[in-house]
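Here you go, one structure.
Here the complex is missing a single protein chain, while all its other protein chains stay put.
Take a look at chain A:
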């Protein structure tokens, strides 16, 4: 299943870039995130609770960042297991383009799901994934804006 989209964020590419690697920002932004730990400079492990149609599950997973061109682009790849609900794995290529004072973030993701999640149909999962992506960027944007207004120490 392919997901792609574009988001205009109210921050400069550098601000967006550092937020993408900021554990606290990500924890706020990821829908249903219960915990997020940074395990190295380029990897995180997360516990996320999600409800997709009739299936609700707590996913435990790892995310790895690679192909890093600082301030410009990177690839996030990861896989998560939701127990009997199934699993999800995938990779997303993220690129940042400045647009005035703002930044356009483009992403292309290839996501595969298995088990009950897959059985329930791509239709449901794609809609849910799009909704979750929307929530993520709304939260992410809010976090960015907050960081901007609140002077950093």
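We take it that contacts are C-beta pairs under 8 Å (C-beta built on N, C-alpha and C of every residue); 3 or more make two chains touch, one makes a residue touch a chain; residues count from 1.
The rule is short, and it goes like this: contacts and distances are computed from a predicted model.
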item: Choices "ABC-2 type transport system permease protein", "Xanthine dehydrogenase family protein molybdopterin-binding subunit", "histidine kinase" or "GSCFA family protein" - which one is the UniProt name of the chain not shown; value: "Xanthine dehydrogenase family protein molybdopterin-binding subunit"
item: Absent-chain contact - pick from A:33, A:47 or A:118; value: A:118
item: Where the unshown chain meets chain A, residue by residue; value: 57, 81, 83-87, 112-124
